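Omission of a single protein chain aside, the complex is shown with its protein chains in their original locations.
Think of it as A and B in the order they're written, each chain with its own count starting at 1.
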Amino acid sequence: MTTATQTPVFPTFEQVFQGFAAQIGQLREMAPPPTMPEERRLRRAVDTLIEETNADEAVWLESCIHCGQCTTACHYFQATGEARYAPMRKMDLYRRVYQREISPLRWWYKLITRPVKLSDFEDAQELVYDSCSECGRCTMVCPMGIDTASLVHHMRSAMVAAELVPPELAALRMEQKTMGTVFGSSPEALKKMVDIIRQHYGVDIPLDKEKADVMVLSSAVDLVANGNGLLATAKVMNHLRVDWTICSDGFESANFGLLSGDMELWAKQVDPIVAAARRIGAKTLVIAECGHAYPALRWNPMLRSGGLPFEMMYMSEYLGKQAKLGNLRLRPLEGRITYHDPCKTGRRGGAFDEPRALFEAMDADFVEMPANKEYNWCCGGGAGIFLLERATRLRDESFKIKLRQVNETGAEAVVVSCASCRLNFEAGRQKNHWDKRVDSLVELVADHLIDTEAPAGEHEPTAVDKPVPVEEVAA
Amino acid sequence: MSLLEFARGPAIHASLIILVAGIMLRLLGVLVLTRGADLSRPRDAFGNFKGYRTVFSRAWPSDEFTTPTRYQTVVAYIFHLATLAVVVGIVPHIEFIASLTGLSWPGLPNWIGVALGTIALASLIALILRRLSKPAVYNSTRGDYVTWVIVALPLITGLMAFAHVGPRYETMLALHILSSALLFAYMPFSKLMHAFWFVFSRAQSGLAYAHKGVRI
Partner (left out) sequence: MANESTLGDLLQSQGISRRAFLKFCSTTATLMALPAGVAPAMAETLAGARRPSVIWLSFQECTGCTEALTRSHAPTIEALLFNFISLDYHHTLQAASGEAAEHAREQAQHDNEGKYLVLVDGAVPMVEHYSTIAGISNLQMLKEAAAGAAAIINVGTCSAYGGIPMAHPNPTKAVPVSDIVTDKPIINIPGCPPIPLAITGVIAQYLTLGTLPEVDKLGRPVAFFGENIHDRCYRRPFYDRGLFAETFDDEGARKGWCLYKLGCKAPVSYNACAHVKWNNGVSFPIQSGHGCIGCSEPRFWDASGIYQSVAKGQFGDGAKLGAAAVAGAAIGAGAALLARRKKSRLDTEDHATQ
């Protein structure tokens, strides 16, 4: 390790956020317009719900007793107090379709209830996209244990069939469907980023090894905007001295099939990753800090992962396990911190212990938020909501709950482990002039690594005057 | 045929038939639907089994939510338990159940039955007042109000008959039996089916989350 300070090449996350916000703003114009006649769109939406409804969904739809407790747990309702944001409302349209098409009394319902129209789906768009991050917190309090998030997911699937995906998500879905990538990331962008990291930081990323034990994923956010993320990942993997690689034909964590509700695209995005991992004989697949990638891969119900030759783990999970095994040599962490479990890896993913093992390994002054682990409040930006301009007020207002939660801990910084959460926290930090730091878990760990010898392949850093602009990195 | 003879005879008979047939219809009509498979590997081998725990643990909200949900949870339990105690505890009801099933057990003194019935009614009223006072929280539909009335009627008429207040006993008894018949006939087609659904809906979510290693 040289003693020369490394001049940062990559933008700070504050800058990342601002650049990203500008890019997101352009997405609305890129949204594909509806192509099918209304009748057909309605029919496809209804048919989708019929196809995706099993006994589980039917039971949940039957079970709601309008007790109102779900409103206690939902950040969007708590932030606005508006009746339509009550989680129970999200299943109203789904229930109507279920009653008329699937329920045992459907002949009666068809007789006495009014038919479902496309405008009903249009009205429901806000409820299943803008104001539901599928965080599952309502399920924690519901006396009937209704899994609202699953029902919302099926509604999103119907919205895809009806060409009613909100513009930003629709644009990204189309981009990923046709090009396999988003935000202009690509195997070329990956290669370029790997080169920059080697040249400017002397950190080697083994790209496209024929065989490797550990296959690591990246994400569009890291490749296109937050180079520090990939850099930190590489530092940590090299520190661990594991046989790892990134495959340029299966590196993208982000899954806009899952985010938009497009089940087909979800599967299509997963296939190349699984194929690549098989090909290189990986034993472990490590998912980048991209929250929804965890359910997209690890908890993908369409993929028989028990039969795969490799285990899939989230970044925080992998690092935490390594910390427990004593493989990470870490400097102590200064200052009090708290941790925000991403909904998709915490409550909806089950990876609570590993991130905390890292804080222990860093001897951190770690304080849990008042509501933590499976009770953690959602940051409000997940499930693609961070991308929706229409949902800005909802995001901003519900984020204030996180502000209060973090403030109550007395921590100087909140550690997050999901790009969406991080972007949302950063947005909130800037808008509220918040005095707390927002740190990424992998970047935090990378900053506290103790390297006793120079890792292979490091060179003298090249001095640069200014950070490399985001656009140039993405080009 | 007097009102009481009609209530005790054809009315209650038809309503019990509708109740039983309706419950079976609705239960099987849903539970026989397909079960989707989650092919992902569970977090640990016994994960799914532990998920059944939710059926019981969800009987009381977790500490995280206790404060905001406390009033409703407590009053709803008082209502359910007092009503149950009256339904299985007072002698006329035990007689009715005995005529259907042959089972019987000792009953409560009448004054306790009246006290419990009063508590049940008071808690039911407290619940509707709360529902009316917080429309954004409850998002009540017509079905919610109709169900409340149909549940309240047997309580009110039963209390009046049992405590011998109001119209003549046989009239009050006839009204009580008729309103109970209405409740029985209505039950399978309303949200009152949650009496059965809660087991399945809690278990399903419990399993889905236990699959991922999360206790809910």
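By our rule, contacts are C-beta pairs under 8 Å (C-beta built on N, C-alpha and C of every residue); 3 or more make two chains touch, one makes a residue touch a chain.
Since the model is a prediction, treat every value here as computed from it, not as a measurement.
Participant: Using the document's definition of touch, tell me which of A:Glu14, A:Glu51 or A:Asp271 contacts the absent chain.
Facilitator: A:Glu51
Participant: Tell me which residue among B:His93, B:Arg131 or B:Lys191 touches the hidden chain in the full complex.
Facilitator: B:His93
Participant: List the residues of subunit B that touch the chain left out of this view.
Facilitator: Contact residues on subunit B toward the absent chain are 1-2, 4-5, 8-10, 12-13, 16-18, 20-34, 91-93, 95-96, 98-101, 107-111, 164, 168-170, 173.
Participant: Hey, which subunit A residues sit against the chain that's not shown?
Facilitator: Against the left-out chain, subunit A lists 47, 50-51, 53, 101-106.
Criterion: only the chains that are shown with their structure count from here on.
Participant: Provide the residue numbers of subunit A that touch subunit B in the complex, in ascending order.
Facilitator: 53-56, 58-60, 62-69, 71-73, 81-83, 86, 88-89, 102-105, 136, 139-147, 150, 298-306, 346-350, 371, 374-375
Participant: With touch defined as at the start, can you tell me which subunit B residues reach subunit A in the complex?
Facilitator: 25-26, 28-41, 43, 54, 58, 61-62, 64-65, 68-69, 72-73, 76, 131, 134-141, 144, 189, 191, 193-194, 197-198, 200-206, 208-209, 211-216
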